[in-house]
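One protein chain omitted, others in place.
After this line comes chain A, so read on.
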């Protein structure tokens, strides 16, 4: 629990002394409350935070142009290069170093395709280019999940209801316990095992995500409701399987088996990598979750605040950021999901500054730190709450409606 309702009704309220006329953030009174783990924000402060972020967004959008187009095409060019190199090297698959290089190149190709190109293009980050194919309506990625289903479960559900327990299905993907507010039952003793299986089979898990299998099992959703989804999966997965496990192996003739194994390995490497990056986005300790009541009738400022508090970044080199599709800038991505991801590094400093100005945490750490933190959480949550300690000691008190300030 992090955000309290209207402070006038809140018991854990730290008194906030704000004149009714105040409309601009006052850095003196905004940030430092005596306890750094208890953040108190008035309605107007949250709205001012929203205006700061809107202004930052408008500045970036106004500057979009040829260089962003050139950047996207340079990544596409690199991805195609790795793809062709990987497919080509499979013809030397009898020679182990060449096979390894082929798997490496193909893995890089799939990672670039899925993350820096696919995920970002499908978010509409490049829709302003009005280009064929590279827009959120048309783009398909090199993975078994159909683009239209991904856009529904990810762009709409996850990005709108981010970290709201019970509404954001990315919290545990219907099979894992990723938050203490999810009720424990003995099934979750296998949390670590399920997470590992999901990691290995990640592209298939992502494909099945929009089905909401757990809701079908719970009879909240009927099979005929998902017939269209299943057809779409069958079609997309069929094409992917045909390509990776029939066409390209067959094209290498006698090397069918080594090519088959090579393609499977590249898909596996992509699965491990994307799972790891994505799980560091919202699950490292410190990332906050919310209840539906806390988020009802949110203002834009309050929505921004939830995105900031619920996301976590990963530090790394420019190459690392590209290979993670800039999801290493998860906070910036969740604030501005439709701004080209290559712009996140340059605005991250300013976003962090805004966080600090309002006394908010900016959750970031190295990949190993964030991964360890995530896996520790998966392990702890396999047990009932009374057996483990709650790592989340952050309390955010937000005044949710204007009337209370007056």
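What we mean here is this: a residue touches a chain if its C-beta (ideal position, glycine included) is under 8 Å from a C-beta of that chain, and two chains touch if they have at least 3 such contacts; residues count from 1.
As a working rule, contacts and distances are computed from a predicted model.
**Q** According to its UniProt record, what is the protein name of the omitted chain, chosen from "Flagellar basal body rod protein FlgB", "Cytochrome C biogenesis protein ResB", "Thioredoxin" or "FAD-binding oxidoreductase"?
**A** Cross-referencing UniProt, the chain left out corresponds to "FAD-binding oxidoreductase".
**Q** Pick out which of A:189, A:218, A:251 or A:379 touches the chain that's been left out of the picture.
**A** Considering all chains, including the one not shown, the answer is A:251.
**Q** Among A:67, A:227 or A:402, which residue is in contact with the omitted chain in the full complex?
**A** Checking the options A:67, A:227 or A:402, the one contacting the hidden chain is A:67.
**Q** Using the touch definition from the top, which of A:133, A:315 or A:366 touches the missing chain?
**A** A:133
**Q** Of the listed residues A:38, A:152 or A:221, which contacts the missing chain in the full complex?
**A** A:152
**Q** In the full complex, which bits of chain A touch the chain not displayed? Write them out.
**A** 54, 58, 61, 64-70, 73, 76-77, 80, 123-124, 127-133, 135-137, 140-142, 151-152, 155-157, 159-160, 236, 239-240, 242-243, 247-248, 251, 300, 303, 337-338
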